[in-house]
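Of the protein chains in this complex, all but one are displayed in their positions.
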Amino acid sequence: MADPNLSATPPQTLSTVPSKPSFWNDPQKRALVFQILLVIGIGLLLWFIFSNTLHNLDKRGIKTGFDFLDRPAGFGITQTLIPYTEASTFGRTFLVGLLNTLLVAGLGIIFATMLGFSVGVARLSKNWLISRIALVFIETIRNIPPLLQILFWYRAILPLLPGPKDSISLAELFYLHKRGLTLPSPLFEPAFIWTFWAFIAALVLAFIIGRWAKARREKTGEQFPVLWTAVGVIIGVPLITFFLTGSPLNWDVPALSGFNFRGGLTVIPELTALLLALSIYTAAFIAEIVRSGIQSVSKGQSEAAASLGLRPNRTLQLVVIPQAMRVIIPQLTSQYLNLTKNTSLGVAIGYPDLVNVFAGTTLNQTGQAVEIIFMTMLVYLAISLTISMFMNWYNKRMALVER
Amino acid sequence: METATQTKPEIAVSLRDVNKWYGEFHVLKNVNLDVERGQRIVICGPSGSGKSTMIRCINRLEEHQAGQIIVDGIELNNDLKNIDQIRREVGMVFQHFNLFPHLTVLENCCLAPMWVRKIPRKEAEATAMEYLERVKIPHQAKKFPGQLSGGQQQRVAIARSLCMKPRIMLFDEPTSALDPEMIKEVLDTMIELAESGMTMLCVTHEMGFAKTVADSVIFMDAGQIIEMNTPDEFFNHPQHERSKLFLSQILGH
Partner (left out) sequence: MQAFITRETLPSLPPPNTIKGPMAWMRQNLFSSVGNTIVTVVIVLAILSALIPFINWAFIKADWIGTSREDCTSGGACWVFVYVHLKLFMVGLYPESEVWRTLLVGAILVVTLAGLMIKAVPFKKYIQIFAIIVFPVIAFILLSGDSFGLPHVETNFWGGLLLTLVIAIVGIVAAFPLGILLALGRRSSMPIVKAICVVFIEVWRGVPLITVLFMSSVMLPLFLPEGMEINKLLRALVGITLFQSAYLAEVVRSGLQAIPKGQYEAANALGLTYWQGMYKVILPQALKIVIPGIVNSFISLFKDTSLVLIIGLFDLLATIQGAFASPKWLGYAIEGYLFAALVYWIFCFSMSRYSQHVERSLKTTH
């Protein structure tokens, strides 16, 4: 309370509530009015679009709704991961396209990560030549549109390959030719399940060894070669099981008959080109992220570790990588997201992804533009939101505690 | 290596005609220095005089290009074994603390003992707590470096080095990144360490510290050791023109 002697007004009129401004000068009311007007405006715009769309669709004789998903599609798709025939429904084409998108995205992420990390590390190499080559790779690749790179592989490089008859063959098992890469496909016998279980068991075992080694190290200080033991276990145990159960795996080896191959599995050239281009393009960005992530850890950190007697490899493992990862992982996930979105460029070379099959062919056949575009966008939105939710969670978990 | 330390037990660090260049810049010129075990040496000089470079050569954070450096009877050369051995025996405290921000104070202190000396975690933690108590911040053990003040961080950095039980400690301007009110707490820790008989080489301009604990003061300029004397003599009767000039500049403040 103010000192009554200093106050110009008598104390009994002093109020803790400030006087009210007039309606138009009250910022809260202004904001409210503004927001109401904005909502009305957007509502009007949406209503305008909505009524136009209804009218236009009506005129073209297109019935809105999702009934078309149950109608038979009547067209073929060159690559299907789940059973699909021309008699399958349009709804099925959605699933087939989605799975094809996820296939490229998944494989692309794996390849891009491997290549990107290698190039990023090469960029930091002490060998001048290696680091220069990595730099040239990065600066060339990321300044050329990904679509151009996809088309380049598909329409300029792959056609240079010979036809199936004169395939480039590796040990008569793998054949590289114009129409793709043909390789033996595995035929599993029922007993193969044991090898699978052995693999799972080996993973668990490796995990247990890791825990045990850590506990022992903390208790006695003894160190144990966890990495090599784990690799040995994960490879060795399933391999021994495989031979003990009588090698229950056969290969369907491709053989040339006439102008094409019989048996085996053929990776279609669209997939090859798309994978090559997207992996390389994304790898260039990942390499930059890895480089800047590692360089973001100040030199003082590795000097401090060195002065404590830690070897360079341990310094990397215990000090540099844990800190670099905080910088790398959020950017890496957004690159993964970009790669996933870029798989939609496959439409330009006819790779049967979601956009090509569903937002392309299915849309043309049914004319249900609104529903189909809406569903397609929703799929990508769902993927984006999932990834950005992961990113928020990760950032919150990994944020360095500061004052 | 044992025999080597026994033949020259009194010399902890010895530099013979050490030279170093950064590109074209001649940063260390024929530096000769012997530090006996238990000696406390303060190194001062204008910036760019090579004082930090000199002590960073002693644990091979920088490579010298000519001459000989012998630490604890081991000569520093390209042999990784030698470098490992020397770094275990030589602790270092940096101007910018260089604590590991992703690890707690306790984990900072236990990291090297566990991975380099292969000490069990319990034992390493006990030692760490002991040293954290010595630098008077045991209650901060579970916090992250980012949550501490600069002075506290530097004291943790000292404790972290001590956890490796080094025989020699190097200090590279440990107080120059600190706010004035925090300098004293760090200096007190260093004085206590000096009184326990640690061999210390400190690059610092803290004259009070030098007068209290140093056995001798080295003044460097332009990559050369210009003058070396007891703190009393050096501060009261500097001999060389450049020492006089330098002292008048820093005391003028």
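For clarity, chains are labelled A and B in written order, and residue numbers in each chain start from 1.
Criterion: a residue touches a chain if its C-beta (ideal position, glycine included) is under 8 Å from a C-beta of that chain, and two chains touch if they have at least 3 such contacts.
The structure displayed is predicted, hence computed values, not measured ones.
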Per the touch definition above, residue among A:Pro146, A:Pro238, A:Pro269 or A:Gly293 touching the missing chain: A:Pro146
Residue, one of A:Leu183, A:Ala283, A:Val297 or A:Leu363, that touches the chain absent here: A:Leu363
Contacts of chain B with the absent chain, listed as residue ranges: 19, 21, 23-26, 29-30, 36, 39, 65-66, 215-216, 222-230, 233, 239-240
Footprint left on chain A by the chain that the document does not show: 31, 34-35, 38-39, 42, 49, 52-53, 55-57, 59, 126-130, 133, 139-140, 142-148, 151-152, 155-157, 159, 341-342, 344-345, 347-348, 355, 359, 363, 369-370, 373, 376-377, 380-381, 383-385
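In this section, only the chains that are shown with their structure count from here on.
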Interchain centroid distance [CA atoms averaged], chain A/chain B, Å: 48
Sites on chain A touched by chain B in the complex: 217-223, 298, 300-301, 303-311, 314, 318-319, 322-323, 326, 400-403
Contact set on chain B toward chain A in their complex: 59, 61, 84, 87-88, 90-92, 94, 96, 98-102, 111-112, 114-123, 143-144, 146-148, 157, 160-161, 164, 170
